[in-house]
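All protein chains of the complex are present and in place, except for one that has been dropped.
Presenting chain A:
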Amino acid sequence: MKSLALKGLTALAIVGAAGLYITRPQTVDTDTFAALTPDPAHGAQVFTASGCASCHMAEGSKTPLILSGGQRLASPFGTFVVPNISSDPEAGIGGWTLDQFASAVTKGTSPEGQHYFPAFPYAAYQKMTDQDVVDLWAYMQTLPADQTPSQPHEVGFPFNIRTALGGWKLLFTPKDWVMPADTPQLERGRYLVEAQAHCGECHTPRNTLGGLQHDAWLSGAPDPSGRGKVPDITPATLGWSMGDIAYYLESGFTPDYDSAGGHMAHVVENMAQLSASDREAIAAYLLALPN
C-alpha cells in the first residue's frame, strides 16, 4: 500500500516535472542574433507597424516616443499596468542585452526567466523575422530615457501565477500562420497583420481562458473595456473595397465618412505612417479572409 502511494507520488512528480519542463520559459538562440547587422532606420518602421508606443506611452501622451508606461489595460483577468520600456537603464530596458530583448518580444520570457502575460502581444511578435527584431532593438535604444518606475499589475489569484502561463502559451500561441498566402502582396499583408500590427488581438474573439479563437479569426469580439464591440472585419460583413480599407487605414474615414475611434484611432495613426503599398497589402489580406 505504502509503495503504491509512493509510486503514485513519484509518477506525479515526474509528470509535473515534465510538464514544467515543456512549459518552461523559452529564450532565443544567441548566435543567430549576434550574426545580424542592425538597421535602426528600418527598426523605426517595425516599431510603428507593431504599435509598441500605442501601449507603452503614458495615457493620452502627446509624446509617443517616451515609453514611460503606465497605461492600464482592463481584461476579464484583472488590470495590467504597461511597464516602462524606455532606454533608461534602471526604470526602463536600457540595460538589457539584445538576447534578453528578443526573448521578451518573441518568446514572452523575461530576463529573470519568467513568463510574460499575453496582454503583451508576443503571440503575434513571435512571428517576426530575426532581422526585424534586431533592427527594432537598435532603434529603441535611440529613444529617450524616462525614469517613471513600472507599476505592479492588478491581477488576482490564480491568474497572477506566471508559471501557469507556460501551459497557456503552449496551448494558445501557435507559431504557424493563421492564413495561407500565395502572392507576395498577401504574404506582406499577412506579415503586417499577423506578426506586427496584431489586428487579431482586438478583432478576434477569445475562449474562456483568454486564448484567441483562430477558427473565428478577425470576426469581431466584445471590447475588452466591457462596452461596445470590436467590429467583424471579414469581407462579407465589412463589405468594403480594397480602396475603402486602404483609405480607412490612412485617414480613419469609413466609406460613409464616419471617423475611427477607440483603440482603432492609434492603429490608424500608425498605419498612416506606412507606405501605400503596405496599406494595400493589409487590405488584400482582409479581402482574402474566409467569411
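By our rule, contacts are C-beta pairs under 8 Å (C-beta built on N, C-alpha and C of every residue); 3 or more make two chains touch, one makes a residue touch a chain; residues count from 1.
Definition applied: contacts and distances are computed from a predicted model.
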Name under which UniProt lists the unshown chain, selected from "Cytochrome c556", "ABC transporter permease", "Carbon monoxide dehydrogenase" or "Dipeptide transport system ATP-binding protein": "Cytochrome c556"
Selected residue (touches chain absent from view) among A:G95, A:P149 or A:G228: A:G228
Omitted-chain contact residue, chosen from A:G19, A:P149, A:G261 or A:P290: A:G261
Residues belonging to chain A that touch the chain removed from view: 60, 223, 225, 227-231, 247, 251-253, 256-266, 268-269
